[in-house]
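A protein chain is absent from this complex, but the other protein chains hold their places.
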Amino acid sequence: MKKEFDLLALGELMLRLSPPDNERITRGETLGKQAGGAELNAITGAAMLGLRCGIISKLPANDLGTYIKNRVRLCGVSDDYLVYDQDKDARLGVYYYESGAYPRKPRIVYDRKNTSVNKLTTADYDESLYEAARCFHTSGITLALSPQLRETAIEMIRRFKEKGAIISFDVNFRGNLWTGAEAKECIERILPYVDIFFCSEDTARLTFLKEGSIREIMKSFTQDYPISIVASTQRVVHSPKRHTFGSIIYSAKDDIYFEEPPYADIEVVDRIGSGDAYISGVLYGLLSKEGDYQRALEYGNATSSLKNTIPGDLLSTDLKEIDGIIREHKSTGRVTEMDR
Amino acid sequence: MKKEFDLLALGELMLRLSPPDNERITRGETLGKQAGGAELNAITGAAMLGLRCGIISKLPANDLGTYIKNRVRLCGVSDDYLVYDQDKDARLGVYYYESGAYPRKPRIVYDRKNTSVNKLTTADYDESLYEAARCFHTSGITLALSPQLRETAIEMIRRFKEKGAIISFDVNFRGNLWTGAEAKECIERILPYVDIFFCSEDTARLTFLKEGSIREIMKSFTQDYPISIVASTQRVVHSPKRHTFGSIIYSAKDDIYFEEPPYADIEVVDRIGSGDAYISGVLYGLLSKEGDYQRALEYGNATSSLKNTIPGDLLSTDLKEIDGIIREHKSTGRVTEMDR
Amino acid sequence: MKKEFDLLALGELMLRLSPPDNERITRGETLGKQAGGAELNAITGAAMLGLRCGIISKLPANDLGTYIKNRVRLCGVSDDYLVYDQDKDARLGVYYYESGAYPRKPRIVYDRKNTSVNKLTTADYDESLYEAARCFHTSGITLALSPQLRETAIEMIRRFKEKGAIISFDVNFRGNLWTGAEAKECIERILPYVDIFFCSEDTARLTFLKEGSIREIMKSFTQDYPISIVASTQRVVHSPKRHTFGSIIYSAKDDIYFEEPPYADIEVVDRIGSGDAYISGVLYGLLSKEGDYQRALEYGNATSSLKNTIPGDLLSTDLKEIDGIIREHKSTGRVTEMDR
Amino acid sequence: MKKEFDLLALGELMLRLSPPDNERITRGETLGKQAGGAELNAITGAAMLGLRCGIISKLPANDLGTYIKNRVRLCGVSDDYLVYDQDKDARLGVYYYESGAYPRKPRIVYDRKNTSVNKLTTADYDESLYEAARCFHTSGITLALSPQLRETAIEMIRRFKEKGAIISFDVNFRGNLWTGAEAKECIERILPYVDIFFCSEDTARLTFLKEGSIREIMKSFTQDYPISIVASTQRVVHSPKRHTFGSIIYSAKDDIYFEEPPYADIEVVDRIGSGDAYISGVLYGLLSKEGDYQRALEYGNATSSLKNTIPGDLLSTDLKEIDGIIREHKSTGRVTEMDR
Amino acid sequence: MKKEFDLLALGELMLRLSPPDNERITRGETLGKQAGGAELNAITGAAMLGLRCGIISKLPANDLGTYIKNRVRLCGVSDDYLVYDQDKDARLGVYYYESGAYPRKPRIVYDRKNTSVNKLTTADYDESLYEAARCFHTSGITLALSPQLRETAIEMIRRFKEKGAIISFDVNFRGNLWTGAEAKECIERILPYVDIFFCSEDTARLTFLKEGSIREIMKSFTQDYPISIVASTQRVVHSPKRHTFGSIIYSAKDDIYFEEPPYADIEVVDRIGSGDAYISGVLYGLLSKEGDYQRALEYGNATSSLKNTIPGDLLSTDLKEIDGIIREHKSTGRVTEMDR
Partner (left out) sequence: MKKEFDLLALGELMLRLSPPDNERITRGETLGKQAGGAELNAITGAAMLGLRCGIISKLPANDLGTYIKNRVRLCGVSDDYLVYDQDKDARLGVYYYESGAYPRKPRIVYDRKNTSVNKLTTADYDESLYEAARCFHTSGITLALSPQLRETAIEMIRRFKEKGAIISFDVNFRGNLWTGAEAKECIERILPYVDIFFCSEDTARLTFLKEGSIREIMKSFTQDYPISIVASTQRVVHSPKRHTFGSIIYSAKDDIYFEEPPYADIEVVDRIGSGDAYISGVLYGLLSKEGDYQRALEYGNATSSLKNTIPGDLLSTDLKEIDGIIREHKSTGRVTEMDR
């Protein structure tokens, strides 16, 4: 029986405010206004590539909540599972982001305490939710935001798993939300449920205290837990405006590592959400053509690389553009200079 | 002995974010970024007219706090009494404001719970603070924000009074912060200390349950409490873009009411802060020329009327411009079309 | 059996480009970019008030088509019935609009020849379309654009009617698209199918050559054709920035006229789409509470009046705001100055 | 023999810098950049209506001079008689303008001392200049800027007159450039050469110390000097955003006064240059149809009224638009709401 | 006898609309508005360097046509040969351009079908046109737009040639307008008239099916046809933001190839029009100093390289700046960091 959604994700939806161009948060007269949030970023990209996606979250029942809801819709992501917080103290998380230029670093100020998403519980949905999706995705940020949201997230993972959904999880460790030890302990509770596991090399070493080569580390997760796929990104930050990006995917069943040459010297416009866009591409690949890990890796790398060139957290692309980028990345012959 | 400041005020400093022109909070891609807050608005205007002013408040020790500090400085208001909240959850209050056009109303979304100013206590300052100013000003908003801040405010009122400062208080009732009954009870605790009392007719009737004519009401406050001056503004909102503004001042000692013809058909650009600007003008008048209530009224009305034409919460003017507006308001002859 | 949509509309979707503020099309360096189109405007408003709405149209399969599709989604209108023109010469209609200020008139330059919507045919949909909606709406603009689109529209009207949908039609006469005589002849072909008929007094007189009072004219339509409801708007253009707006609704079955005092001195920000917004309100009223024509009229008037204050063709509001505007319009007591 | 130009004007070309919307010169982060200058304003309008026009002036040979030259060209005004100042201290006049909103007045800060135009002499041109135009126009501002430029201007007036050109002169008294007495003395030196004389009632009374009714005053100029036409504008400034504008023209030969009802309640966007636009219209009228003073008056009034609604010093219009405005101004029947 | 113009060009004038910065056509709220078109781009640059230039084209008689006319004038290009299309369906070509950043490609959406320029015929001008210019330029785009315009262009080439003008032709092959075979056939019809032939290496190989080295290819054109000069640009696209640009010029009479080291690592701001700017420089060189091909090459390379750094299709420069760039390009010593 066909499920209504290919992919549902749980996470906080935030307002992102950014000074224009190279202006600073401490100065200036305007802020760009955008929507973002790790899981939303990930499924928005997947929706643009063609998956049927929806977001599970709680928004304040005010004009800011309406703004976010409308951005979700604009991206082609379903808002069927957005619920609203009618409390007087309902609030939307906000973050302020300014971009960098060597030697100046990008900066973020978070203002996401006590936000409405933390009140989300399984009581907000009926049981049909868990049968609605082929795949459920969330990240370590959701686990870290508050004890209440953590319990909701873990319970949702359990129920989706029970109803046969593939569980996708991105560690996305943030030292400003919890310690490595807290993260490790909590994530180890959910790893028994996870099918697709996104974890960078640094996080594997620093948070999970893994040792050895990146390939050994990736494999070890699948030995400790019934994880099918481990995906690990490798970003080289030459400067805030120039990155190189590649990744490795490991399939436990086949015991094979998949790789391709990285995208070198990406001309970074906005780096935020490019890690999430990697997930968009990989999940699109895995859910649209089961078992073709090399293709999933290529979609992940191309989608992430492209995201770096798009302003805001959220991707804006379509399958045709990504296919073109992949084709050129693999090409050795003449390529056209522009898409006319 | 000359005190260092003419006027110190206690209040929350906020970030104001507004969509451009007639855009809505629920749409659009940019927000204008400004600083505001009732008491800051009031003393900023007073500083521009020539008083030596400073603000007492607590800001988060992050880039947003720095932004606000710099705006305070820009306005010529001293930041000597700004203290900083180093906590991880330190946060700045934010409000979103969109303007109206008949029949569309202006709208505000507040996001000011748990902000750093609520952690301000008398322990943040040494006793010299209370001797530093000729006049201390605060408003009902400060009392309403939280029980902790209310206690700090009341204690500061007491100490300033004790050191000989004139106490200025603006009721500024906000139904979204507390009930009328709560406000009445709390404000009656501080009225014994108040010298200059700002209270609109509506608030007097609805919150303090006063009856009779506005003149009777104003006088009654001075009969119940040792208040010297009661000032009451009268705004007629023809539409969001057209207001008429006037006021009455009552001097208890002289038992005299001061008035002038209102400013009719003000071309409103940004109405926020115009009530606070009235306080700027009146306090400037009272503190620069003691006992000349008619002049204080004229400064109050002119400064408030002008504020309606200036974008943002904060005034931008100088004494020369206000004097010119007053002169023309009283003039019956030829007036020039522009200031060349 | 509940139908999937309350309201489906057929019409051209256009890109609107406008110089900022009071700039002219002949000058300037930027253009504001918005989506519009008479029928889209009408159902967007209805969707914001709570109806389940979708748009039937054909877009070019290029970036501009994607832009429009995303705006449709953002407004909460379904894009299920948008089809795409893959031809090399596929194009989106564009119009350029500049606003006025007395004595300067607003100006429009159209560039809507040979656009993709004119290729739309009934073959683009299967028969289930006609059972999907409680009400089908289109306007005289759609009939006027090209002979092909006219035939498609008339055939759709027939099929929707056959499947039991209420047929709503707005004359919306445009002298730059066809002559009054052409319009009259064509529209008289479809009036036998129409249930709800929107026609202004001017159009009734000049296009349909009606005589007598507006009330007599409205009634006469229902005598000539099996029309249930005739709605006629009355706009007084004091200047490009100040309008007064009211309307009359006539119910043939009850032989009753419904009216209320007009909204006077509306502070016009963007007049485009305010006629369409009237339809939003009336259809919302009629479809949400059958037979309550006074309420439908009030929704029509309030929604249209509000639209004048919102930039762009498309409304941005919700039921709560419109209910508040209606309440204040009927109120004689104190009203609040802003929505906090 | 047909002359190459209908109209040549002598005057300073300036850079105008204005804060956006209602922002103040003392604040804000951007300034709008425009070209202006009384005589340029006047002939730009005349060029847009169809006269062949050119400007006589001296610009600095730097990027700012290039900017101004390009704006002149854009408006369809010839730059054949622009000469360039190669000196190291060459400079362009600049003025800063902020708009008003009652009770806030518009403000101007001038920075036009020692500008390149003051170095302009008759040596910059050969004698053919004076035969190139049917009409030569300048204003009192040019006379007031410096003694050198005054001598150049007076000499040019003499030479153009000698070669048969009609001499048009606008008093345009500016109290910040010279005193009334200085102006009177200087202008009386040139009045013997003037054919078309623009002088407002206020200036006639305050500068030329005229008494009596405005009609008597206008006539008196033609009695004292061989002036053919006196035109006098009448502006009522209700507020910075609302003006009423009309004028009177007196023909000495016919001893007739021409008038029409004023344009009432103009929705002012940018008032600067509207007096100059009056000259555009009147000169267009007089030079395109000799002797039809009523028509010239109508062009003057319509062009000036329209200018108030156009941002910047310089008009942007064409004959068709002005004809439409005149037609509607005289109409008593139905008028269309917009130009589609 | 001196001709009135150094250079006249025939081509379509278009409105270019671009999202700001790195925004996408599918998103965003504003579009930058500019004028462009291959032949206009080429002669605008030549005019800025000092040639007397004019454009031959047909514009719609509406506000967009006026916009383009004004931009032409602003650039110092004569609009004497612009004619206007009064038809109701008159339209201006539009294209939408978004810039790239590796791995995202620049994108263009064209909307240029059925535009007014296609109605241009030789009947729009009298015969004096063909004697008015020393050189006539057009491009393969003009030939490709429609059969009617192609015939007009070929006829104009013939007539200009007959009257002694140098014929300059840029292949500018666009695969979205016609096939390589169509282009080859058509262009071979006009090559007998061409004196200066611009053709890139790729186009020579792919469209004209030439083989051998670039030098051999260039020479072969002059062997097949009476072409005097062949110029071929060589652009290396390292990424959308970094190009290297050089060229070769071949003089048939002298049988000499002219070259210089390329401009390496150009910091590309807007690449559109840089090929046309090459033509600006070369034609300036050839027409200002006959026979100095090395100098023409240097002007071509410098002007094209500079264009990459200027936003929009149209250059903005002057001879002094280009001379400075050439001087530094050839210099091996100290160069100043900025032009003060």
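Things worth noting here:
Residue numbering begins at 1 within each chain, and the chains themselves are lettered A, B, C, D and E in the order written.
In this section, contacts are C-beta pairs under 8 Å (C-beta built on N, C-alpha and C of every residue); 3 or more make two chains touch, one makes a residue touch a chain.
Quick caveat, the model's predicted, so the values are computed rather than measured.
Considering the complete complex, the chain that is not shown touches A, B, C, D, E.
If you put the hidden chain back, the residue from A:G32, A:G50, A:G180 or A:P240 that touches it is A:P240.
From the set D:V109, D:I154 or D:C186, the residue in touch with the chain omitted from the display is D:V109, counting the whole complex.
In the complete complex, the hidden chain is touched by one of B:N22, B:T66, B:S220 or B:Q294, namely B:T66.
Touch with the chain omitted from the figure is made, among D:I25, D:I154, D:A264 or D:M338, by D:I25. If you put the missing chain back, the residues of subunit A touching it would be 21-24, 26-27, 100-108, 110, 174-176, 202, 237, 239-241, 271. One chain of the complex is left out; on subunit D, the residues touching it are 17, 24-34, 62-64, 66-67, 70, 88-89, 91-92, 94, 96, 107, 109, 111, 113-114. Subunit C residues in contact with the hidden partner, per the touch definition given at the top, are 28-29.
We take it that only the chains that are shown with their structure count from here on.
Chains that touch both subunit C and subunit E are the following: A, B, D.
The chain with its C-alpha centre at the largest distance from the centre of subunit A is D. Among the pairs B-E and A-E, the greater number of C-beta contacts is found at A-E. Distance from per-chain Cα centroids to the pooled protein Cα centroid is smallest for C. Averaging Cα coordinates per chain places subunit C and subunit D 45 Å apart.
Centre-to-centre spacing of subunit D and subunit E amounts to 40 Å, using the average Cα coordinate of each chain. Residue positions 24, 26-29, 66, 70, 107 of subunit E each touch two or more of the other chains.
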